[in-house]
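Have a look at this one.
Rest of the complex left out; these chains stay put.
Order of writing sets the chain letters: A, B and C. Residues in each chain are counted from 1.
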Amino acid sequence: MLYCVKMDVNIPRDIPSEEVEAIKAAEKARATDIQRSGKWPHLWRVVGQYSNISVFDVESNDELHALLSSLPLFPFMTIQVTPLAKHPSSIA
Amino acid sequence: MLYCVKMDVNIPRDIPSEEVEAIKAAEKARATDIQRSGKWPHLWRVVGQYSNISVFDVESNDELHALLSSLPLFPFMTIQVTPLAKHPSSIA
Amino acid sequence: MLYCVKMDVNIPRDIPSEEVEAIKAAEKARATDIQRSGKWPHLWRVVGQYSNISVFDVESNDELHALLSSLPLFPFMTIQVTPLAKHPSSIA
């Protein structure tokens, strides 16, 4: 089941830079894991923004929320979720 | 080169229903052709809306505009284009 | 799996009133059927608006879109879908 997810990242400036680097490294590791599991098939950068547009493929709303809230950057992101359905003209 | 494209369809009610059906059939044929060419790799329905979220893979802005404006429903769609770049954490 | 759905109804004035009545009757019948199936557990009127706030309980995004687009008023509604997850403080 697919969802389009837009994540806008805004890391507060009062976090020490080493901590920021640690969070980003953890984020990258977690994002890699979820992608490898097949549940995050697409992850793109929005040009000019510290944002991504992603597609998730999960079993349920609860699983999607669990994945998103497991991201180390979750507390610093504004996330917008759009549920997707099969399009009648899609040849996929 | 990838773009996220959201298309909201709103067909005016004063078009005769046979004409509407013809436009929709032509739209489906054109959408199939573009998808088969590899330039429209993703086409999803937004749940609850007469809208789609799509990903296009084209050579240039001009090619994207040419493809979008070649769609029979183009005059009846509100289209929003977001240029995408490679995400540093993507494993794709 | 739950979704919060807001539907704003706007029936075009050029539909003959008998046809409007027929559509509304069909809508009511269809809404009753879906509610009886257990897939539409809550349906409330928004005070002062020709709108409702609903909760759907379905298996998938595709099922939700199928249900919503089966409503006779679907062509005349603006629909906004919010996926819901279990809340950690809910006692339900």
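Just so we're on the same page, contacts are C-beta pairs under 8 Å (C-beta built on N, C-alpha and C of every residue); 3 or more make two chains touch, one makes a residue touch a chain.
Everything numeric here is computed off the predicted structure, so don't read it as measured data.
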Copy number across the full structure, from 3 displayed chains: 10
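As a working rule, only the chains that are shown with their structure count from here on.
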Centre distance in Å when chain A and chain B are each reduced to the mean of their C-alpha atoms: 24
Whole-Å gap between the CA centroids of chain B and chain C: 27
Where chain C touches two or more other chains at once, by residue number: 61, 64-65, 81
Sites on chain A touched by chain B in the complex: 2, 4, 27-28, 31-32, 35-36, 42-47, 52-53, 55, 82-92
Residues of chain B that touch chain C when the two form their complex: 13, 45, 47-49
In the complex, chain A residues that touch chain C: 1-3, 60-62, 64-66, 81, 83-86
